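With one protein chain removed, the remaining protein chains of the complex are shown where they sit.
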Amino acid sequence: MKKTVLIILAVMLSCSLLFAQGAEEANTIKIGVAGAHSGDLASYGLPSVNAVELVVANINAAGGIDGKMVEVIVEDDQCKPEIATNTAAKLVGEEVVAVVGHICSGATKAALGIYNESKIVVISPSATSPPLTKSGDYPNFLRTIAPDDAQAVLQVDFALNVLGSKKIAVLHDKGDYGKGLAEFAQAAIEGSSAEVVLFEGVTPGAVDYSAVINKIAQVGADTVIYGGYHPEAAQIIGGMRAQGLDIAFIGGDGVMDATFIAVAGDDAEGVYATAPVDTTSNPIAIQAAAEHQAAYGEDYGAFFLNAYSAALAIVNAIDVANSTDYDAIMAALKSEYVQTAVGNISFDERGDAIGVGFSVYQVNNGTFAQLD
Amino acid sequence: MGFDYFFKLFIGGMTKGSIYALIAIGYTMVYGIIGLINFAHGEVYMIGAFTALIVAGILSALNLPMFAVLLIAVAVAMIFSAGYGFTLEKVAYKPLRNAPRLSALISAIGMSIFLQNYVLLAQTSNFLPFPDMIPDFAFLEPVKQTLRTTQFIILVVTAIVMILLTLLIKFTKIGKAMRATSQDKIMAMLTGVNVNRVISVTFVIGSSIAALGGVLICSHTGRVHFYIGFLVGIKAFVAAVLGGIGSIPGAVLGSFVLGFTESFGAGYISSDYEDVFAFVILILILTFRPDGILGKSTKQKV
Partner (left out) sequence: MIKDRLLKSLFVSLWLTVLTFPVMVIRVNTIEDTVTWRWGNLLLILIGSYILSLLWNYALERQERGKKVKTNKLSIKIKEIKATFSQSRPMKTSGIAAALLAIFLFPFLTSFYQMSIMNTALMYVMLGLGLNITIGLGGILNLGYIAFFMVGSYSYALLNQAIGLNFWIALPIGGLVALILGIIVAVPVLRLRGDYLAIVTLAFGEIMRIVVENWSSLTGGPSGIRSIPRPAIPGVDLNLIDTAKLVYFIMIVLAALTILITLRLKDSRIGRALIAMREDEIACQSMGINITRVKVIAFALGAVFAGVAGVVFAANTTFINPASFTLWESVLVLCIVVLGGMGSIPGVIFAALVLKLMPEYLRAFSEYRMLVFGAVLVIMMVFKPGGLIPEKRKHYNFTNKDTAEFEEEGV
């Protein structure tokens, strides 16, 4: 048994060594897609793969960019920072020109260290952590989704001005995205006419949130702002309504998901959520949805349109710059506007997309509908 | 005001405690018999929930009364989970009965990972809404904001299970065989106890209870996911150890201690450190009672 294992390992090792000195192909442009493609966050990462593959298929069918075919290289990082670095190393080794990814902010932060030095353009469809662009540490990073501080400000604005909230309970799921969003919301509320009556984290996966919900009732909150994902949000809203707490609930883009409505059922009615502006009526978005249906036989998932747009932006930039050189592509991305599924966008010097933003949605008759 | 809040937290603690108890019982029974932490027990719980979901999905076309759906789903889930538990033991644990304990532990961990991913691949990675299969009781209507029917049922079922199990272990032949096997396997074999059968029965009972728990708990939380077994499993196991592993009343007691600690800790101090409170209580209790609250202090013979 041991011998067999050793032999297999030796064979694999030699195979990998062989592939390591792979043949150089100067006639293809390689674009990488990195994110969570397995594990429990796979549903956030897989739609991006589909998006990039569809865009590249269209481009190749039209003859490629300047006659060169485009190749998509898909790599999984399971949303883990330490695996993301290996993923980045792999993509760098494959000599990709640009990467659409990663999906999770934490994994992105780890991987950017490698992409930065290797001068590779990275556009994320979903990494919303503000320091990625605001800190200035990652000049090669762009994103087709607005950062979380903008989202939090919108949430608080909405609560104060539209709902007239005075006592807001801010909850989060102790995760990078959720707590970040909550902290920005808290900062936005402080100094305004409302007060933060509760700021606490809930444990994802717990069987019962009644303690926190009792607390919310106890402190007399009139609104709940939640930073986190839909599974916990569904639990919390279910518990709130079951205990007769009929106050407003505002979630972020992690909450805006069909599964939230399915799990929470009737309790989901009236729940607010902020999410990227609804661009599904955008002609490119409609086309993308149709392509997805035709190719994969089902509706697209999270961040699909953002990833589709990222891919379009990259392809457009390479075309306009007429080269795959890092500086040329970057310059093109930051100066050119390109029609995408999320609108007519460009990127500012820090990497945030110009022309994307968030808006507020509300569950109405079983679906999320954009307000105003 | 003060008492109202306290009472609500108390109910929440009871709910959590009974949820953990239904799963902790399975852990403690298996450990009592073969000294193994059955890491895959959480997955058996999860599979029970999924099976019930599938059964309910098929029956939904038939328009049966809710109570009937619940009974059928529970029965089917319990049968299938018992099957999984039985098979699990035969495949991953039986060959390792004479192996070092850590090897059996790793095998259990491997089985846990395998079952999680088996369900993930065969079903879906998404959270699926779980229908509330428990019909609402009319007499609970006035207090439904404090005590929902699902919470009530879980509490009642936990109590019934505990009583039934205690009766089983104390007064039946198989119960005696189980006690004998857990005390001294070899002696039990010598006195004619079919140890293999006893172990299988233990797994079957533990797994069925876990499946029952799965249906009830998922009706309460409203959702099911391939990972739920692992998360709850760790807590339930901690509860079992807290109460004295190997003892069924201990597992139930430990579960309630854990549930109350979490509920009151979150309610009066902070929900951020909910798990920390649970673990700190564990450490404190084990410091003063190294064998758990109701644990039999096993004197080591030289």
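Every chain is named by a letter (A and B) in the order it is written, and numbering of its residues begins at 1.
To be clear about the criterion, a residue touches a chain if its C-beta (ideal position, glycine included) is under 8 Å from a C-beta of that chain, and two chains touch if they have at least 3 such contacts.
All values reported here derive from a predicted model rather than from experimental measurement.
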{"item": "Contacts of the hidden chain among displayed chains", "value": "A, B"}
{"item": "Residue of B:142, B:192 or B:290 in touch with the missing chain, whole complex considered", "value": "B:290"}
{"item": "Listed residues A:72, A:100 or A:114, member touching the removed chain", "value": "A:114"}
{"item": "Residue numbers in subunit B that touch the chain omitted from display", "value": "31, 37, 47, 50-51, 53-58, 76, 80, 83-84, 87, 91-92, 95-96, 99-100, 102-107, 109-119, 121-124, 126, 128-131, 234, 237-238, 241, 245, 272-273, 275-276, 279-280, 282-283, 286-287, 290-292, 300, 302"}
{"item": "Subunit A, residues in touch with the chain not shown (by the definition above)", "value": "1-3, 5, 9, 12, 16-17, 20-21, 37-39, 75-76, 80-82, 85-86, 89-90, 92-93, 105-106, 109-110, 113-114, 117-118, 129, 131, 137, 174-176, 178-180, 183, 201, 258-259, 262"}
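Simple rule for what comes next: only the chains that are shown with their structure count from here on.
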{"item": "Geometric centre distance via CA averages, subunit B-subunit A, whole Å", "value": "36"}
{"item": "Subunit B - residues contacting subunit A, complex", "value": "5, 8-9, 11-12, 15-16, 19-20, 125-129, 144-146, 148, 217, 220-223, 225-228, 231-232, 262-264, 266-267, 270-272, 274-275"}
{"item": "Subunit A - residues contacting subunit B, complex", "value": "39-40, 42-43, 174, 200-203, 205-208, 210-212, 214-215, 218, 230-231, 234-235, 238, 242-244, 259, 262-265"}
